[in-house]
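Omission of a single protein chain aside, the complex is shown with its protein chains in their original locations.
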């Protein structure tokens, strides 16, 4: 049924009288993944260019934070580091002989466990009272809401958090403030909007005059949103469309927003490869200082560590994440950087733009994508 | 060479004009084991009856102490119990479905490790600073001396001791105070004397007029001692002979004795199956209260536990240990009690009289040993 | 020629045992490098070797079995060890005869559990018509190892006239799957009660010998394999490499249980990489594909389907999506981890 | 008739894997109870079974290998796995031909170590003239498991005219040992660097095929076995049970390395229970004993000796001590533990 | 990011619930929907084990559908 709907939307898009290329950015790795899983790029008209933006919390998670999580696992006695599975393979900037990821730390003897819910972090902490459980949280608003819920419900003394929460809209706002934005229309993230409400994205339309639509994660919802922004552009009627009304309600989930406000605080925060974006991070409020792994443990990053926080040499993730170049435009893409041995974070996560492009079969610039430079 | 010596001693013994049976007691499991390993019982004239006495620290170790060690291993979080290997299989008086020995506690998940030296206890404690290491010490003077050395050299904070040290001579004194002692002559323990000096055994000769000789652990030394006590009896010249002059020096090892005195204190102590023998136990001095597992942990033995400290029903270990009956005289011997499923402690240790007799091939009273009742 | 290979890792990780590329490279560049001989083929399910002068070849296969938990809906590690070994012989075209069994048992395992495992093993042997003729047990020090590991070697016989092999695959051949994909992997995952998930799904673990026997005299039969660790995507990759072409799978044609789809969605896994333990992937000349399908169904595989074909093109596995788009199914890199994204 | 057996334990302990009585009972009353069939003989080193109509029987054996540490003077778990498997075929009178290999590798093992192990394995294969023709690897979650376990199945061929077996043993037969007892068990113990002990002793691990081949056509040859787990005392027990008589070993005749004697003394162990991995215990009619000894020595076993004989009497193993006394060698109850007494 | 799927509430126990979809059950937290009227049979969107929103029965649609419909109606009325 949804599939029939998707076909209908596809037909409607194909029927649109597009005359020039349109670059549509999404800022949600889940969108990017659905696009790729459903093979939308190959199904859509060539004129439409789907551009992944800074939508992967794994890719933008600061290198220093991952390094810190690894060092806690390796060095703090009786520690257990838990993290969502996506984070376990992201590399940090150390020599290839050192421990480069949480997964390698696990092989080297650290107790690192992938979890699929904050509830599991609480359960593990309760079942191992003699250990210190450190929950390394990288995530956007959608993920920070359950974490806030977990905190508000009360957590055991031996559960600490290493928070790398991030807000999505400040990153998009920054992209739009560039002189030449790298896209023409925005697909806004559906689950972020489910929690925070669609109103957060109104600025794209109001302040910048860009077509925008909130999409869900099924092909039909994504295609509806793509159709919407294309029609907006063609018809010159720009508004914020909501193509995910099943769950994106006015004002989002007020309870979740209240819990985020009461447990977390907004801070200036570094995005990997991008730098600091003002007021874009979510950190524990001072009341939770006892549970803040940043305060409880020494900063393990030796000052001497070269390239702390920097992108690996040659890696163009920063510009990829900003949508300024496409993955294939990075000189390392497919050369020294592949999913097998990723150089930059964008090649690690299933949501990373480089990884997704690689998985879509795009191997070299010269082969299929001579036209892909979008700067 | 020592073997040639042994043959010569054997010939000398065989040449002695024995006319009535002589019961020679040893109070050292090591002696008993050497006797059995060398097959001395079958090699000696029938008139000579070698009787094992209370010479096995494993057999006489109080049941309550073993129970306590097991419970520490099972219940105290982050504990490691270390013990000399001999102690791991000794059963306590609980139902056969419960955890009955340290070895079963290990199978049930406790961290129990056999060690061969007090130095290993220190090493383990140092290498696992997050754990509490409990060293369960059952042993006679010989073993308590190295433990005293370990204490005097200084031990890590996380190393506790559960002391079941015992002195040998008070047990022999008790046997001699009986109306009808179960033996006619004593082979005194060589390594206890090495540490404590031969003088400790002078009372056997002086106060009780019993032949006595200190023996080492090679067949030649044992045979020399057996020859000596037989000659003493035959010639009517009773004295304390030292057939182990290589290491048994006057006053023993004064340093070891001094260290025992400065770290351990003599207490009234229960012997499994025998009861309390006054001033026969070695416990930590008050200065080591911080390292005393008895003081640091609750007594795990619930008061409700039936038979705590008692001998198993039907088990005659008490009288076996006292040399008042021989193993085969116990009704359970070879019936419900075998090395495979020991009932009493004497069937557990390689030094236990019942185990040793079983290993010597003695299976039933009626078969080879109709004459073995010695009460 | 054996070329030198330098491993990018210093330590063995779980990825070296998951059926994917890391494991293949470990086998090719370490085990096979040293152990190479005329009969060893690390890509084959069973090894054929001369032994006597009669009509049959002696076939030997071996597999190690580790599952957490030891028991799961539809089987346990005991029955699985038999089925897995029998299946490797079956897909190679052999009739399974004798097995050897090694059991590595962890200190502290409940004897009652072991009793159930070995009993299931015996039942599976009877059902498959095989006998365990040699065995050994070792007890391991308590670890986090999960209780028990089995290693089973299977010896079977194969008619010398049978001529199957991954190198027999040709462009234009059809690919069949004898049942739903990923049930075993998903059932085991659910049995772990990790992630708060539960379901009624059963493992597909079973002998595939009835299916392979039914296909064996089909003239167009090129190759069969049981898609175990790494799932159908991994077998598709092996086929693509062997033929140096494209294996195209059709999303809508692949039978997948609804519960498998749902679990995959919840955890962000891809069902094509989840293990089966009672399925056959068969490659058949296009002209015989319908007949092969009929025979599979006749052997009790009601959900058997033609799921794709072998095409000229780059060495790759392509999934034609429901929307008519295309997606590359990459070679499995690593064990799946639960995702939030 | 299979009789019911009730285990005195609730949990598996290390004693269930040490070659002694607990393990035997586990195998007899659990594994064999369920897996019983015409060919399975839990007491045999290798299983003989009909396979073809030619002069040879197909022989299959299997063994699991766990050693801590993985490498020890005189070998490692890789070479040991080959020698151990080859030896089980050899002592059964077979010529080893093909092997299968299962490797269970613990997460975190250094690849360089694995590299050394598999290399040694390959060398051992070449030296023994066998090929590994099937294999599998599994990676285990990190435990205290010790890095790697191997399970090896061996297939060999044996001339149908050969008629060896533990049931061929007769009263009056002589028992030979091809070299010193307990070297392997002691060398591994020393390699553990536990108990602060060290020494220069090497494991005896090696193929015994040259020895068994040399003995094979001796008319008086009744039985051969490699005294591995449980040592020569355990094999002597198996012989005593089989003949329902007394096996008498002579202390002064048993070759034992001085270092083995010393370690046994220090820790309170009994060397007769320590494992060999390159020795043969052979039972030979008294009239052929000297010839058997000559052949063993001719096959390079300079320390081979006649160490005892089979006598009428109670089913037991007696050690005649140096002083002419007698001592019962009990059936191994449990793994040895270091003693203070 | 923010992988989430719809499930139906099968049972509720305080702020915990068991949700199910197509035979798969998952224990989830309803803590983030504590201010919503919610009951057995309702559909919710689950992210990392937490219900983050109640799902209404709408289809995936774009405002353009409504606009086009209105325009068509306008045209018809005109």
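Letters A, B, C, D and E mark the chains in the order given here, with residues in each chain numbered from 1 onward.
Quick note on the criterion: contacts are C-beta pairs under 8 Å (C-beta built on N, C-alpha and C of every residue); 3 or more make two chains touch, one makes a residue touch a chain.
What you see is a predicted model; the values in this text were computed from it and never measured.
Peer 1: In the whole complex, not just what's shown, which of B:93, B:221 or B:359 touches the removed chain?
Peer 2: B:221
Peer 1: Which one touches the absent chain: B:98, B:127, B:246 or B:262?
Peer 2: B:246
Peer 1: Looking at the whole complex, which of D:55, D:265 or D:312 touches the chain that is not displayed?
Peer 2: Hidden-chain contact among the options goes to D:265.
Peer 1: Of D:197, D:233 or D:247, which sits in contact with the chain we cannot see?
Peer 2: The single option touching the absent chain is D:197.
Peer 1: By the contact definition given up top, give the residues of chain B that touch the hidden chain.
Peer 2: Answer for chain B: residues 2, 5, 28-30, 55-58, 84, 116-120, 139-140, 142-143, 145-146, 149, 152-153, 189-192, 194-195, 213, 216-218, 220-221, 224-225, 227-228, 231, 239, 241-247, 249, 252-256, 259, 351 touch the chain left out.
Peer 1: Identify the residues of chain D touching the omitted chain, counting contacts across the whole complex.
Peer 2: The missing chain touches chain D at positions 190, 195-201, 258-259, 261-263, 265-266, 268, 339-341.
Definition applied: only the chains that are shown with their structure count from here on.
Peer 1: Any chance you could name the chains that touch chain A and chain B both?
Peer 2: Of all the chains present, those in contact with both chain A and chain B are C, D.
Peer 1: Please find which chain has its CA centre nearest to the centre of all protein CA atoms in view.
Peer 2: Taking the mean of C-alpha atoms per chain, the most central one is C.
Peer 1: Tell me which of C-E and A-E has more C-beta pairs in contact.
Peer 2: A-E
Peer 1: Distance-wise, how many Å sit between the C-alpha centres of chain B and chain E, to the nearest whole number?
Peer 2: Inter-chain centre distance comes to 75 Å.
Peer 1: Can you check how far apart chain C and chain D are, centre to centre, with Cα atoms defining each centre and the answer in Å?
Peer 2: Taking the average C-alpha coordinate of chain C and of chain D, the gap between them is 34 Å.
Peer 1: Can you list the residues of chain B that touch 2 or more other chains?
Peer 2: Touching at least two other chains: 106-108.
Peer 1: I need the residues of chain D touching at least two other chains; which ones are they?
Peer 2: Residues 9-14, 107-108, 142 of chain D each touch two or more of the other chains.
Peer 1: For this structure, give each pair of chains that are touching.
Peer 2: A-B, A-C, A-D, A-E, B-C, B-D, C-D, C-E
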